[in-house]
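Left out: one protein chain. Kept in place: all the others.
Naming follows writing order (A and B), and every chain is counted from residue 1.
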Amino acid sequence: MWTQREIVLEPRPRGLHLVTGEVTGALPELRGVRAGLLHLLLQHTSASLTLNENASPDVRRDLRTWLDAAVPEDFAWTHTLEGADDMPAHVKATLTGPELTLPVRDGRLALGTWQGITLCEHRDRGGARRIVATLWGEPG
Amino acid sequence: MWTQREIVLEPRPRGLHLVTGEVTGALPELRGVRAGLLHLLLQHTSASLTLNENASPDVRRDLRTWLDAAVPEDFAWTHTLEGADDMPAHVKATLTGPELTLPVRDGRLALGTWQGITLCEHRDRGGARRIVATLWGEPG
Partner (left out) sequence: MWTQREIVLEPRPRGLHLVTGEVTGALPELRGVRAGLLHLLLQHTSASLTLNENASPDVRRDLRTWLDAAVPEDFAWTHTLEGADDMPAHVKATLTGPELTLPVRDGRLALGTWQGITLCEHRDRGGARRIVATLWGEPG
């Protein structure tokens, strides 16, 4: 049983954003999977997808603060034509990664209690972001 | 052919720990897979799963030393209620990631000679850690 679909995430400001609901809401077929996996590829190189703490927004803010400090705009970049936030965005996206594979059990994502799918938007104005979602598993 | 199972890793101190044997020992079904994949999701946001050098323990120690230096407890954190080791743990877990997909060939994980599944425990007292393991492939 395979489902493959493009999901377009609405534009968000720079920072980390929970998108679990937006992703699962676009995949009603999840409910029909007894045991399987959901793969998500973000088709961009200046934003990323992670699993992060889904309760305290201050955890997401602190994550952004650390990333901004570790990968500063003021650095020996040579690729600067697309703006000061562009090259740091590529590095942050490389460190945190563009794709996730998540287990599906009894029609739901089998995440930990505190885990949420997180869009890491590293550009000031990244615009809408596109995900290719692939779901497969045993129906039940 | 799908197998999905929860594996509880025993509590370990802060640091990097090889858990290949503990994981594969909990999955006797591995031996029945000719070609397939094993997916592991660690259901936590302050520990992570990586593939690392499986021989020299000093490589794992040096990795920890670097992570502690790059993500210090003494930083402009705002989320500090759960202890000085908590927010650095979330950042380190985000950098190293909570999940792995590994190829299975002829009944065994097809890892490189020097690769081992590594639990990165970023908390001082993280307690037991839970993995959802999903195995699927062609029997043979």
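As a working rule, a contact is a pair of C-beta atoms (placed from the backbone, for glycine too) under 8 Å apart; a residue touches a chain by one contact, two chains touch by 3 or more.
What you see is a predicted model; the values in this text were computed from it and never measured.
> Can you work out which residue in B:63, B:89 or B:131 touches the chain that's missing from view?
Among B:63, B:89 or B:131, only B:63 touches the chain that is not shown.
> Could you tell me which of A:7, A:26, A:41 or A:84 touches the chain that is not displayed?
Only one of A:7, A:26, A:41 or A:84 touches the chain omitted from view, namely A:41.
> Where does chain B touch the missing chain, residue by residue?
With respect to the unshown chain, the touching residues of chain B are 35-37, 50-53, 56, 58-59, 61-63, 65-66, 69-70, 95-97, 100-103, 105, 110-115, 137-138.
> When the complex is taken as a whole, what residues of chain A touch the one chain not shown?
2, 4, 39, 41-45, 70-71, 75-79, 87, 90-91, 94-95, 97-99, 101, 130, 132, 134, 136
Operating definition for what follows: only the chains that are shown with their structure count from here on.
> Using mean CA coordinates as chain centres, what's the chain A-chain B distance in Å?
The answer is 20 Å.
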